[in-house]
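Note that one protein chain is taken out, while the other chains of the complex remain in position.
== chain A ==
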């Protein structure tokens, strides 16, 4: 269980997160959504301790501040929006870095399995810098998966924090990435994902947290958060939610802006 209380953050002297309480369960995909500048990424960076600020965060009963970087790397992996690779490493070497960070000893086969899971097996010995943007994004996903390959360890579940994991991907690869996250959650791991695509989120998330102006505007099951009034208010435009066919939720943006 990820529990955070009263999180704050300021960027460039401006408060961008105001006393946010946040929780996420292992076994769930918890999606953070909201308009640009609403504090989604800032919240994620507070939860991963990349950003300092007030508030307390605990992971399965352990305060994050009490864990060394090495201990933290065994429990959780983080996928930021963009990661540049400084030297001509191969995909295999990049993914192995993740695997070695999350495991005391090298376990054979995991690097290959993680690369297979994102569909990049033919490129495993190619140079990472030579791959396209979308392939690099999936390569980094394989890296964080290899870090927390077992979604649960004996004493605690593992966690994945991902910031817009599908941003540069075509629809087929978007579904592939969401399936990777789904499998991890189903195996008992916790996923916290910043998402931009509301329809994709509604389809895959167990819980949605809607951010607006540095605060949580709504949180709950997708059906509870994906409502016209809530979304229209947060995104400041007219949004209409459809529920056909039965059980589905999808969003149809309307042309008219709110005054």
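By definition in this document, a contact is a pair of C-beta atoms (placed from the backbone, for glycine too) under 8 Å apart; a residue touches a chain by one contact, two chains touch by 3 or more; residues count from 1.
In this text, contacts and distances are computed from a predicted model.
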Inset, instruction - Given the choices "DNA ligase (ATP)", "Hydrogenase expression/formation protein", "Cell surface protein" or "Iron chelate uptake ABC transporter family permease subunit", state the protein name listed in UniProt for the chain not shown. - result: "Iron chelate uptake ABC transporter family permease subunit"
Legend entry - Selected residue (touches chain absent from view) among A:6, A:130, A:170 or A:186: A:130
Inset, instruction - Tell me which residue among A:37, A:88 or A:220 touches the hidden chain in the full complex. - result: A:88
Legend entry - Which residue of A:98, A:157, A:189 or A:214 touches the chain not shown here: A:98
Inset, instruction - Quick one: say which of A:17, A:31, A:47 or A:72 touches the chain that got left out. - result: A:72
Legend entry - Hidden partner chain, residues of chain A it touches: 48, 50, 68-74, 77-78, 80-90, 93-94, 97-98, 100-102, 127, 129-130, 132-134, 136-137, 147, 164, 167-168
